[in-house]
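Apart from one protein chain that is not included, each protein chain of the complex appears where it belongs.
Naming follows writing order (A and B), and every chain is counted from residue 1.
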Amino acid sequence: MKLIFEKGSTGRGCDLLPPSDVPVINLEDKFKRQSKLNLPNVSETELSRHYTELMKKTFGVNDGFYPLGSCTMKYNPKINDDMAKLPGFTDIHPLQSEETTQGALEVMALAEEYLCEITGMDNMSFQPAAGAHGEFTGLQLIKAYHEKRGDSKRDKIIVPDSAHGTNPASAAMVGYKVINVPSTNEGYVDVDALRDAVGEDTAGFMLTNPNTLGLFEANILEITNIIHQAGGLNYYDGANLNAIMGIARPGDMGFDVVHLNLHKTFSTPHGGGGPGSGPVGCKLLLSDYLPSPRVIKGAEGSYHLSYDNPDSIGRVKAFYGNFLVVVRALTYILSLGKEGLKHASINAVLNANYMMHQLKDTYHIPFSDHCMHEFIISLEDLKKEKGVSALDVAKAMLDYGMHPPTMYFPLNVPEALMVEPTETESKETLDEAVRVYKKIYEEVTSNPELAHGYPRNTVIGRPDEVGAARNPVLRYVYNK
Amino acid sequence: MKIKDFHIASLQALKGVLINMGNYVPNTLEEQEAMLGLIGMKSSEDLFVQVPKGVRLNREFDIPSSKSEMEVSRIMTSMAEKNKIFKTIFRGAGAYRHYIPSIVKQITSKEEFITSYTPYQAEISQGVLQSIFEYQTMICELTGMDVSNASVYDGATAAAEAIIMSVERKRNKAIISETVDSQILETIKTYCKSLDIEVVVAGASNGVTDLANLEKLLDEETACLLLQQPNFYGQLEDAEKIGRLVAEKGAKYIISSNPISLGILKTPAEYGADIAVGEGQPFGIPLSFGGPYLGFMATKEKLMRKLPGRIVGETTDNQGRRAFVLTLQAREQHIRREKASSNICSNQALCAMTAAVYLDAMGERGLKQAAELSMAKAHYLARLLCEIDGFNIIYKGEFFNEFVTSSPINVDKLMKILEDRGILGGYPLANDKILWCATEVNTKEEIHKLIDILKEVAV
Partner (left out) sequence: MNNEILYTDTHEWVQFLDETTVRIGLTDFAQSELGDLVFVNLPEEGDELTAGETFADVESVKAVSDVYSPVTGEVSKVNEDLLDHPELINSDPMEAWLIEVENVSDKENMLTEEEYKKLIS
């Protein structure tokens, strides 16, 4: 398919702006752009068709089953998008006076109230733009807390070896050293190893619960207590919150700070990789350190942006966060309400168990007694016996019009495929998925050689990633 | 506003029925029970046996009950209506109202783009990947750089990431001009504090970076200098001279640009910059009360592997067909973990696509036009303003589409008067100064209407 730059011709374009009704200014040469600017010269017809072509080569949740473990690709309700398109939300300048933005401040205040209740936290900031950004912010809160107490020896963050890559990366960005703690053979945090790892240099511990293997850490109170006893704080990575809404709250498990992924648990769309939103919630002991400004409600009932936060860690980005994403999430929380959120989690866990139960006689599922909202298939044995990898099996699914599960994560399970169906899939979709997974198993085991060539029916076959990395071509170059 | 649960009585009566139609869970209660039976469970309680009693939440959430779509629409709409939409806007300061072509809104509303995930599975994501590749190309064209990433959260975090990119073992000092937007400076301070990067602010005089002072600050330990062009006050800096000073000391030159201005202004590359960053919101993204916005980052080839975030590359598939794929992933957190230079995972993909479509629709002719019009309207406004007593231009250098004036009356009072007349005036600065902004959207009539009101007020 041609790039947009390979379409159109000089002189084509869209008539979007009127001529100037005021005198045009002549810029001095010292400021004037000298190098030629090459941008597409296409008519609106060509542009529209170009993107329609691209759209047909894109697969969204709206196209089919998308069981990406740890991503919670649930259905994106259309009402959320409609509310995020209201001019009363899209057309307001972030630096308008408070009197003229009471609705926006109310959205943030309500979202804070509800999400704190859902997670068992006391306060929340929506400034972080994504989960990793939330982790960065939450860890900064922990750092500020220790610094305020004059405790400067705490320079380590403990992270399970099964953690999402952003956890240690965020810790490093905040200037912490990372200590990895192993998991037991059953997939849980090794509590004895954790006890050995804590000390006077422990600033905190990061955990997802259910963990990245889809298992609920039943020892969670003991785990968080070990950290607290050692003087550290507990950070909850909210990526897997979809399994436990209304069932348990991180605030009741001993966590002091959490981040949420609104684009996972709270149904805001992924947009091809963003924008998301990664709000950070915390207990009162950390509230003073939250990013500034904060939304507060005055005695008279109106909302304000308070910049009077002397202990704040500062800003983590400009303005207040990905506001329109918060609008979508609030719409979702209002729609589901207290009953619907719990109902969603119940069905997320039910759907995962339903699929896992039907696949465990076909595939090797390392932790098959029970799972929460996601489960892991391991192709390690198949790789050893027949040379068929998790990648091969995943690519086979593409030919069936299904998005594959998450591949090669978590790192402590070799040849992993992590499946998270979410609650928004119907029984028929799950049954069909099970049927397809079983069929694929038969295909790859009877014909392993063919498996390396999947997919065959997609618009492109497997791309040469080695070539792409060795000889990076990262832009189109215009012929001069 | 406390959302009233006035219908809770009827809800409970209908509980069975409502759960069956429960908000985006397709399976009915009966179907759910059948599924539970199939996996050997008696009730949904069995699903949570792993969760110990000590952490179970034994009450309902203290939030409102579930609602029908119609009710939710009413509630959210009434909140939106509490915000005042200004038809006439003369305020910028980091968020700009430009004309958004209809084709941009339409294309970025397509379901496939909205609901798709990060394009890790290249075979079914060629649409998203190609769009990002095209975006990267256009950012390079605009800034004169060799390689761009697929976007970061916003202009402020882009600047912070650029500073981190510049730091070397023996160069740990980041100099930021005082004329850079204070929100960017604050963000940089938060990022640099934890990494022990020293942040030094280079003072300004007459609304631009003080060159003599800057020369004193630059030394062999300087990692980089960050300049905003045009700067926060709208002034055009002597970016070429500054570039030479920075190069003399072997530091990296980072320029944060208003991307619309790049239609007519010198590019960061022409000034000798090593890294170009900026806020891409003017490219088709509405004001949105501050987010989601778009951070762009582009650099020279020699710094390619230090660029954070996702990058799309062109390659071929197993049949020689052109293919796009996420590449150079070994820089990123999911592979390097604690050794990654940045923790960034999600980007602002849909916003990057918005910018790409905007640029496709505008072309270089349209972008140049938007830039020229913005500049023309701002200069016209400035000329008429300083004919009114009390409104004096404070910084007299050349400017793009923003400038600072004094005010004859208290600025808060002035803004309130304008607000009541449906106008969002310039951004109030300290000491009763105002940062005015105009774009191609402001008409001559709007400008004259503003001037007439101000004439009354100034008297």
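Here, a contact is a pair of C-beta atoms (placed from the backbone, for glycine too) under 8 Å apart; a residue touches a chain by one contact, two chains touch by 3 or more.
Just so you know, these numbers come straight off a predicted model, no measurement behind them.
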- request: Sort through A:K384, A:R456 or A:R470 and give me the one touching the missing partner chain.
  value: A:R470
Option from B:K87, B:K339, B:R421 or B:K444 whose C-beta touches the chain left out: B:K339
Message: One chain isn't shown here. Among B:N27, B:T157, B:Q329 or B:S374, which residue touches it?
response: B:Q329
- request: Over the whole complex, note the residues of subunit B touching the chain we left out.
  value: 305, 329-330, 335-336, 339
Query: What residue numbers in subunit A mark contact with the hidden partner chain?
result: 408, 465-466, 469-470
